[in-house]
Every structure is written in C-alpha cells, then in structure tokens.
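Quick one: the structure is below, and I'll ask about it shortly.
Note that this complex is displayed minus one protein chain, with the remaining chains in position.
This part shows chain A:
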Amino acid sequence: MTDARTEILRRIRAAAVPPAAAPPRHYLRHAPGLAEDDRPAVLALFAERLAEYGATVLPAEDPATAVAEALGDARTAVVPAGLPAEWTARWDGEARSDRPPLTHARLDATDAVLTTCAAAVADSGTLILDGGPGQGRRAATLLPDLHVCVVRAAQVHSALPGALAGLDPRRPLTFVSGPSATADIEMIRVKGVHGPRRLAVVLLP
C-alpha cells in the first residue's frame, strides 16, 4: 500500500490541471479615497476606524500621561520587556514583568496589558503585533481584559498591502481590528467575548 502523501500527490498529477496565468494585481495598495502620501489623512482615518470599533484613541505628545489615562482604573498590568520604563511613570498601578513567564492563571488575573506594536493599518483600524520588543508573547496580550497599545505615527500604513510587506512571517503575528466581538446571535454585534473586551490606543507623533 502506498503512503498517503505519495497517493495524494499522484492524484494531483492525475488531475492534469493545465497551467494558469500569472495573477493580475490591479487593486489599490492604499486606502480608497485617500491620496497615497497624505499622512494627516491616513492618521485621521486610523483614529476614525478605531473609534468606530469602540476603541479609545488618545493622541499624545507625552506617552506617560496618555498611558496613565488609558490604563485608567486598572490596578495591575503586564508590561513586556523592551517597553520604555518612563511610559508607566505616571501610572500608580502594579506593573508585572513577564520574565520569568507568568502563568496563564496569573495573566488571567491581571487587569491590563501595555504594549507597543509592529505596524498598524489605517484603512481597517488594525494593530499588528509580532512579539518584538515591548509587545510580549501572545498569551500576555490575550488574557488581560484591557489592552493598551502605543503606536507611533510612522508605523501606520494606509492599507494592508504596505503593512504586510514589512512583516516577518516567521514570527507569530496577531492582527487586532477592534476589540473581541461576535455577531453569532441573530447577527447582533456584541463587543467582548474571549479576547480583551477593551482596547485603547495611544497615538504618538
């Protein structure tokens, strides 16, 4: 008896599919309706999309004040390695390091997580995490109920194609477009199921 792999590959060859043409790529590489290089418009769109999702958007010159505001009444927050220490200077809660790794139960019992991001997308209001400095591992951005993400303006791409091109697919990536949600009951949108129910974005120049 041949093994499954050999057999499946044989069936594929036997299907004799004729060669296909190279795919056309005539779609937009930036957000529809915006000029490609209009940075203020890109940032305004990003903030607008996040607000539509019900996320809090805090444009800030000074990260420490905005972070303290975004963390609000959270008493505890995971602060991943690589996040600038001065960002939490004005917040008086308990910052928890994830080194050594916190248990899942401990993460679950932490109010918030504060991170940076790898990139962002204006058109869909998306934050992209790749586990790089200041972002932590995936469990840490998942179990706490409030996620505060600090984004620099230069990280915001107009649309998805620009952001994808700069990412490293070998890293585990999480694309976050608004807080966790479901519409599984009569197509009525309910915010907050398993992921963080609240999302706040601090937008630095």
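By our rule, contacts are C-beta pairs under 8 Å (C-beta built on N, C-alpha and C of every residue); 3 or more make two chains touch, one makes a residue touch a chain; residues count from 1.
In this text, contacts and distances are computed from a predicted model.
Enquirer: Out of "Putative iron-sulfur protein", "Succinate dehydrogenase", "Protein meaA" or "Serine/threonine-protein kinase RsbT", flag the one the UniProt entry gives for the chain missing from this complex.
Expert: In UniProt, the chain that is not shown appears as "Putative iron-sulfur protein".
Enquirer: List the chain A residues touching the unshown chain?
Expert: 3-5, 7-9, 11-28, 32, 49, 101, 104-105, 108, 121, 123-126, 131, 137-139, 142, 159-161, 164-165, 169-188, 190, 192-196
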